[in-house]
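Missing here is one protein chain; the remaining ones are kept as they sit in the complex.
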Amino acid sequence: MKTLKILKALFGRELKLIFRNQSDLFTTFFFFIIVCSLFPFGVKPSSELLPQIGPGMIWISALLASTVSNARFLLSDFNDGSLEQIFLAPIPSTLIIYVKVFVQWLTTGFPLLIVAPILSLQFGLKYQEIMVLMISLVIGTPLLTLIGALGSALTLGGRGGGGLVAILVLPLYIPVLIFGVGSVLSYSSGISPETSFLVLSAILVFALVFLPYAIALSIKLALE
Amino acid sequence: MNLYKFSSPKVFYPLAGSIFKYTLLPSIFFLVVGLYISFFLAPTDFQQGEAYRIIFIHVPAAWMSMIIYMAMAFWNIVGFSLKSKLSFMMSRALAPTGAIFTFIALITGAFWGRPMWGAWWVWDARLTSELILLFLYIGYIALVMSFDDSKRGERVGAIYSIVSVINVPIIYFSVIWWNTLHQGASVSFNKAPSMAAMIVEGMLVMMLAFWTYSIAVVMLRIRRIIVEYQEEMLLMNHTTEG
Partner (left out) sequence: MLYVQGANGAGKTTLLKIISGVLRADSGEVLWNGLNIHESLEDYRSIMAYINHQQAQKDELSVLENLEITLSISGIFEQKALLQDALNLVGLSQYHLRPFRTLSQGQKRRLSMARLVVDKTRPLWILDEPFNALDKAGIHLLEGFMQSHIDAGGMVVLTSHLEPNFSQKSLKVLRLNQ
């Protein structure tokens, strides 16, 4: 089917661009690590406190790292006119969004998943707690990417920069943060993390269905 | 009567003026009556003394902040469905008033909390959600203002307002859940003094006051926005003819 071929071509393009611009790939990754490592310096917790605040620290670092990469998401393509050409492709615009957001997650969300277990050890989390944290991140990071993509799309062509994207996006991140961290804290208090996972997944499904449409609409407005 | 003709800004302009005239005096009236009730007629609370009286401002303000945000989303949805410019302008006119009420709710919440709980701020579900709502208002306003083209700004803001309004209940419940996770005995503002009839009446009157005030102020603001648009159009016509 032609649509599939075009999507494949788009996916290939996105990947190619990522690997040519390796700095993007590493910036988010190292930002996450650095911010996360800064926390114990600022907070100076005791060794009993460390595993309690650990999940929160890791999640907030993930949030901030995501915010850093959000502003750049569509900007380059918008500025050189490629975004307009891509949206002239004879395929539904929501599919374009899915591909772009997926690649964005691969480069800014997925690397966090690789590093998070190591950082968890730094905070003294137990094995099962790390597992719970990982699951929450697996469900949560795509949400962060999606919401961030909306923030980026909304500000295209305006005078607001990364700061505005952050203002728009951080309030929307809060439920994700709460249930993400909450899952680990529930588990540590002996409550099942199931509720948090279910709620997070529900929000994710909801976002996957509705946000791409909002993002596509924002981009079309920006391209007018 | 064809209501659709009012979706033209030009036609709506004088109507907005009339609405303003009819709501300004009632709002002052209700405000005076409401304040009178809250300060003089409502009984002194057994536990909380006189300080509790600030809920006469706090609760209606919090309600208004929520209602206005929902109204904004409503008008934005109407704007996209009916493609009417005026609806987007209405949402933009509502935003500052909503933000002000949110701010008032937060400040009065703090002033209420201080004598009650000894702290200026408590992370209870309602106050925290109010704070996040303030961020959402500020985000909307900043977003709309970041575009030189106001038409584009309003539409982009509209998308944000619709997405974030869906988020508001999610945020609210997530904060409640967060609190139950942390504090067994919840510190909660739900413990308003048992509602003597006079207190309920007082709050209702204050609601009416805030409501009419909002309508009045929003009408003024939307008239200013309509004028701005007319000026923009005139400016564009002049430069291209020259």
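Note that the chains take the letters A and B in the order they are written out, and that residue 1 is the start of every chain.
As a convention for this text, contacts are C-beta pairs under 8 Å (C-beta built on N, C-alpha and C of every residue); 3 or more make two chains touch, one makes a residue touch a chain.
Treat the numbers as computed from the prediction; the structure is a model and nothing was measured.
Enquirer: Which of A:Leu10, A:Leu154 or A:Val176 sits in contact with the chain that's absent?
Expert: Answer from the full complex: A:Leu10 touches the omitted chain.
Enquirer: Considering the whole complex rather than only what is displayed, give the residues of subunit A touching the chain that is not shown.
Expert: 2, 5-6, 9-10, 12-13, 16-17, 20-21, 76, 80-82, 84-92, 223-224
What we mean here is this: only the chains that are shown with their structure count from here on.
Enquirer: Any idea how many Å lie between the Cα centroids of subunit A and subunit B?
Expert: The separation of the two C-alpha centroids amounts to 31 Å.
Enquirer: Of all residues in subunit A, which touch subunit B in the complex?
Expert: 150, 154-155, 157-160, 164, 167-168, 170-172, 174-175, 178-179, 182, 185-186, 189, 191, 199, 203, 210-211, 214, 217-218, 221-222, 224
Enquirer: Give the list of subunit B residues in touch with subunit A in this complex.
Expert: Those in contact with subunit A are residues 132, 135-136, 138-139, 142-143, 146-148, 152-153, 155-156, 159-160, 162-164, 167, 170-171, 174-175, 177-178, 181.
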